[in-house]
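Below: one structure in structure tokens.
With one protein chain held back, the other chains of the complex are shown just where they sit.
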Amino acid sequence: MLDVLLGSLGNLISAESAAYALAAIGLGIHFGYAGLLNFGQAGFMAIGAYGFAIFTRFVDPTTQFGWPSWLSLIAAILFAVVCSVIFALILGIPTLRLRGDYLAIVTIASAEIVRFVARTQDLTEVTGGSQGIRGTDYKGDINASNPFADGGWLHWVASGPLESLSSNNGWYTFLSWVLVIVAVVLVWGLMRSPWGRVIKGIREDEDAVRSLGKNVYSYKMQALVLGGVMGAIAGILFIFPRAVQPDSFATTLTFNVWTALLLGGAATVLGPVLGGVLFWFLLSFVRGLIAELHGLGIFGTMSASQAGQLAFVAVGVALVVLVVFRPQGIMGNKKELSFHV
Amino acid sequence: MEKTLRPARWWLAIPALLAALAVALGLGAPPADATAPPSDSGSAYQFQGIVRSDPQTPIAGVVINASGPDGFAGTATTAADGRWSIPTPGPGDYTVSIDETTVPDGLEVNPAHISRDFTLGTTSSQSVLFGIGAPGSFAPAPSAGSGDGGGDDGGSESNESTSSSSSFSWSRLGQRLFTGLNFGLLLALAAIGITLIFGTTGVNNFAHGEMVTFGGFAFFLLTTTLGLPVWVAIIGVLIASGAFGWLHDAAIFKPLRRRRVGLVQVLIVTIGLSIALRYFYQFLFGGGSSTLAVDNSARISFGTFNVNVSNIVSMVVSVVILGAVAYFLTRTRIGKATRAVSDNAGLAAASGINVDRVIRIVWVIAGMLTGLSGVLYAYFIGASVRWDMGFLILLLLFASVTLGGLGSAFGALVGALIIGIVTEVSTLWLPSDLRFAVALVILILVLLVRPQGVLGRKERIG
């Protein structure tokens, strides 16, 4: 029991929970601040992940042009960001003038289109088809850029309790959380600026904001792009500790990010971070618990992985309960954040 | 006004009609002997799959080998249903290969599939499919890749992709049109369910796919576990699905209406419901497909192409039910009340219509239509059911509804037919694993030109 808890606590600051947190921050800009119903955050994440991996795999400036790895790494991230901006524009141009639920349907459909295209066998050479892209194909630059590794200029930091920083996983985690912090500061700054005021006004009533001389369409597009770029970077963080697998970018991922966002509080700066972290913690805790119970024979002849599905049942139920009874999330203030539409 | 129909009469008409049709669908097929329970290996990390020569024909006795880190080597032989699984010690890079000598004579393995490398770690259970077909059906091109890895795009039909070449023929077009029509009609049943609910309550029900799956599993339990005849099972499915729809409204949506919970919140509630139900199905039935113990082997030849009798029956059933729905909506009092509520719930309530009752009835009818659609879909994918079968077509259902125009039942029918036919016909030119994507692209293109859908009402656009 205790070791389940401790094991889950280990997940609190993992690179995965950072990826979830960043994706949720992006979704928070969409939904929490601008009121946009984006159900395709997994699509943005997939675009980021594939953009990054494919760029590194095929352009590979490190070996092709002799760039330093950190520069190639940045180039790959920029490439992914540009792809996600284009994706956001394609989504936004037709739908941002329409009623909100059209955006919902178009985003969820587009995310699936991205996944279907990524996994089609005719593109296996580029995307790896349904098997995806192996980690070794794109992790060269990121691993070589670890400043905490042996011989890195920050190697001296990686000693004592921080020793794990010199490992690849430690470096991924460090980098991921740095990016999350940057995103948090960015959102915090934006949302207290006049720009953020317009965005929040649009969430409340588009026509009113329009009547005050603001180009609502343009602001919605800016919000869509900004949140989408964060989703794309989250997608990159998501694949550092693992491989690129098309089916990990399915609609379920979007729904998980929504759960994380609503858990923390949609229109808060720190809510998505807390939500992302808690989501991973709770998920692995419930899984661990079920595995323990399974070990005790409570589920009869059922297999462990089958019994493990109960953790996701819990996710679904949690989402329902949250939305109905605490729509403002953990961080939210009931007055401001109980959303309506 | 036509008050000749008493309110209660429609209520009996549909099930009675369905019962009659169910007899036809049964075609006197008694349940075959018990099929294997849904397979699911106990190991956390494993490779697994089903070896089939076509969606309906599993191959037994094929040997699969896996090798991996630390000298790991595992082997498995496919069972009677073509299933195999190889548990592995944990994450890592593995090579999975098929022993060609164990494949029956007259069949060939896609050369690209004979031996492949996989990394376990992102998913603990990796599906590996082997393209198997008649000799010469695999182009030497390297693009003849890995088939349906995650099993996530509509199940067992994916193997067809390996045998579909780029050559066009009218008979293939005819075959695809036929299949597409069949698919479109069964989609229409569920799509009308969505659109009725959306029209009367404003709720986009993301848990609708789970209603489809419910119908499929109810049918599985009745025919395969309990061994009931097909027509009895269909009546059972209708009753169960109607009750399931009733339960949705009574347990969840009516209380939410009472609390005046906003539409976006309700939308997210349906997402939560969808997740919970879907994984509950997987908890109960496991992560693989379960084959129905029904006989669907009867085939008829029409000139150059063969069709399953079950597909024809499925289409007839769909058409008749759609006719019944149209009759219900346009001619019966409750149906008219339904349309009144869709138009303007406030006005309908003011003119004495019991809106809550109408919504309850709509949920029951939507449940029945959707459950039936689940049964037909189970037949469509080769008489099998799967925990996420409904979820996989959920987007197609939404695409149908949106294409036709949100809230219009006739529009949903048209949209579903377009989607059904487009998905199937596109496979003549495009890889079949992209066929759902094609449907969604069509959806987005139509929204660009005609946001209100093909037949929908124009919304105020900002």
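For reference, chains read A and B in written order, and residue numbers begin at 1 within each chain.
Going forward, a contact is a pair of C-beta atoms (placed from the backbone, for glycine too) under 8 Å apart; a residue touches a chain by one contact, two chains touch by 3 or more.
We take it that contacts and distances are computed from a predicted model.
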item: Listed names "Helicase Helix-turn-helix domain-containing protein", "ABC transporter ATP-binding protein", "Anti-sigma-E factor RseA" or "2-oxoisovalerate dehydrogenase subunit beta", with the criterion being the UniProt name of the chain not displayed; value: "ABC transporter ATP-binding protein"
item: Options A:78, A:212 or A:321, residue touching the unrepresented chain; value: A:212
item: Contacting the left-out chain in the complete assembly, out of A:79, A:195 or A:299; value: A:195
item: Touch list for chain A against the chain that is not drawn; value: 186, 189-190, 193-198, 200-201, 203-205, 207-216, 222, 226, 335-337
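The rule is simple: only the chains that are shown with their structure count from here on.
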item: Centroid spacing, where centroids are CA-atom means, of chain A and chain B in whole angstrom; value: 29
item: Contacting residues of chain A [partner chain B, same complex]; value: 37, 94-95, 97-102, 104-106, 108-110, 112-113, 116-117, 119-122, 124-125, 129-132, 134-135, 206-207, 210, 216, 242-243, 245-248, 250-252, 255, 258-259, 262, 302-307, 309-313, 315-324, 327, 339-341
item: Residues of chain B that touch chain A when the two form their complex; value: 40-44, 93, 116-119, 121-125, 142-150, 152-153, 161, 204, 252, 256, 259, 261-265, 267-269, 271-280, 282-283, 286-287, 391, 395, 398-399, 402, 406, 431, 433-434, 436-437, 440-441, 443-444, 447-448, 451, 459, 461-462
